[in-house]
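Only one protein chain is missing; all other protein chains are in place.
Should a chain be cited, it is by its letter among A and B, assigned in written order, with residues numbered from 1 in that chain.
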Amino acid sequence: MEFITAENVTFYYENDDEQQNSIIKNAIDGVSLEVKKGEFIALLGHNGCGKSTMAKHFNAMLLPQGGSVYVDGIDTKTEGKTFDIRKQVGLVLQNPDNQLVASIVEEDVAFGPENLGIPPKKIRERVDNALKAVDMYEYRKHAPYKLSGGQKQRIAIAGIIAMEPDCIVLDEPTAMLDPKGRDEVLKAIQKLNKENNITIILITHYMDEAVLADRVIVMDKGKILTQGKPREVFSQVHLLKKHRLDVPQATELAYKLKCSGVKIDKMPLTDEECVEMLEGILK
Amino acid sequence: MSIIETRDLSFVYGIDTPFEKRAVNNVNIKIEQGEFIGIMGHTGSGKSTFVQMLNGLIKPTSGQVLLNGKDIWENPKEIRKVRFQVGMVFQYPEYQLFEETVYKDISFGPKNMGLTDSEIDKRVRDAARFVDLSGELLFKSPFDLSGGEKRRAAIAGVLAMDPDVLILDEPTAGLDPMGRDILLSQICQYHKQRKNTVLLVSHSMEDIARVSDKIMVMNKSNLEMFDKTKNVFSQNKHLEEIGLRVPQITKIMASLNEKGYDFSEGILTVEQAFAEILTKLNKEGKLW
Partner (left out) sequence: MVRDVTLGQYLPGNSLIHRMDARAKIVLLISFIVMIFCAFNFVSLALTAAVTILIVISSGIPLKMYLKSLKVIIFIVVITSVLNLFYGTGDPLWQWGFLKITWSGISRAIFVTIRIICLILATSALTFTTSPTNLTDALERLMKPLKVFHIKVHEIAMMMTIALRFIPTLLEETDKIMQAQKARGADMDSGNIIQRIKALIPVLIPLFVSSFRRAYELAMAMECRCYQGGEGRTKMKVLHMSAIDYIMIALMAVVLAGVIFCNIFFWELV
């Protein structure tokens, strides 16, 4: 069943600067896509390709200028439904420092449910569950500014989970983190997808993160360039390289070998797959 | 003589208080003129404190930093001069832009050096050229630039001081792959032309593998390794033990060697791996 549907969405930022007009940054130019319930989607592309603009359409932070976005069957343009949609689709932003409101972890996580007018006892339950889901329960009394980037970002995710959404959109949540923080956040995202069956839309420009998704959508200049299973998408090394996007090194090596005439049936994505493939051809 | 040498360099935060914390512990290192050094280590390993001691932004609690053989703290009043010789680009440097135009912002450093107007103009234009900021962009407000352009303008602000040693703390953090590639090749280009010493702090093993001659690894306030890039990345297991990774391609080739193949140790790029595999296939006649 489709949970989110975008139909031919267009959106342009108004820009007074004449020079910028020719470039039209961050715009969306006729994007249609569907997201199924429980799916894990990676949305890939350069800065300014429109992926963040797209993200804000999923929870009615932006409304399409042309076309429509439906969340669970409801048009995001429907008046009076904005907050119902935001409750269902949570948005996590890039900089964890700028999305935490309160000075104590658990009080910050409670912010969302408090806005929804949930009774106090229920909020407590939700906050505890949300913190446990991202493995930050033991930090519930800490001050956010003393935590690491990865921990802060997981608190931000907990703040969204506490609203019990069906879907979480994460707009480059790992861009400002170190490798350890990235791992922590990715593990939390995967766990939420698998165990809590939350639909995930992960916006990123790290290829190794996109590999984890069920489906990868690549955007370029406000349009969808290609989409499919990670293996299908990353096999198109030539196309991705042409648009100066990364491919995993394992896939790139296989592609080069294939181009020089080595027979390769299955394009590898991970280290293990690549070692296996190389063993096969070297044997 | 090494351009930078440290002798038992240490820094302790909150010395003589209950919050005492050792950030850098007895680091001895010699960096030669013209080397490109990659610095790795996870957050809190002491690498940021270490590089900030090299240009006198942090004063060591014990030990010495020698710049061209001279202790930089010999005359504390002259410490600003050291900062002109050892340029430092911080993480997210675009957040330090403040002037009305990009041109003025880049000239902030040279102005503080007390250079003549014509010399300042030359340096600003040279620095801007290195990071590919074209003429008309120079007279825009830095706040009107795109993210990548802001980053490059801020880096130009340090390049314009023409430092003998350039330290960059995660210059590519937060950029997309294209922005990262462009910036890295600009830094390499700059290094090649100026033949100066560059220290690059990065979490991206792939970036470090691509550009550095030598790598310094920091772990828990100590200098864990300091060796040629190839040799450091050959120590796959050791790096993983201290929570660091090697580039994917290096790992793949290392696991093949473990299974009895004889590829070179410490392969760093896809091109290198490709060439070696192809040679092997050719030799064995498996590639028709």
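Throughout what follows, contacts are C-beta pairs under 8 Å (C-beta built on N, C-alpha and C of every residue); 3 or more make two chains touch, one makes a residue touch a chain.
Please read all numbers here as calculations on a predicted model, not as lab measurements.
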| item | value |
| --- | --- |
| Residue among A:33, A:69, A:118 or A:275 touching the omitted chain | A:118 |
| Residue of B:112, B:185 or B:264 touching the missing chain in the full complex | B:112 |
| Omitted-chain contact residue, chosen from A:100, A:198 or A:213 | A:100 |
| Among A:9, A:49 or A:110, the residue in touch with the chain that has been omitted | A:110 |
| Residue numbers in subunit B that touch the chain omitted from display | 18, 52, 55, 57, 80, 83-84, 87-88, 90, 93, 95-98, 108-109, 112-113, 143, 157-158, 161 |
| Contact set of subunit A toward the excluded chain (per top definition) | 59, 61, 83, 86-87, 90-91, 93, 95, 97-104, 106-107, 110-120, 123-124, 127, 141, 143-145, 156, 159-160, 163 |
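To be clear about the criterion, only the chains that are shown with their structure count from here on.
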| item | value |
| --- | --- |
| Separation of subunit A from subunit B, taking each centre as the mean of its C-alpha atoms, in whole Å | 30 |
| Complex interface listing, subunit B residues touching subunit A | 42-43, 144, 146-148, 173-179, 181, 203, 206, 243-245, 247-249, 251-252, 255-256, 259, 261, 270, 273-274, 277-278, 280-281, 286-288 |
| In the complex, subunit A residues that touch subunit B | 17, 25, 46-48, 148-149, 175-176, 178-181, 205, 207-208, 244-246, 248-250, 252-253, 256-257, 260-262, 271, 274-275, 278-279, 281-282 |
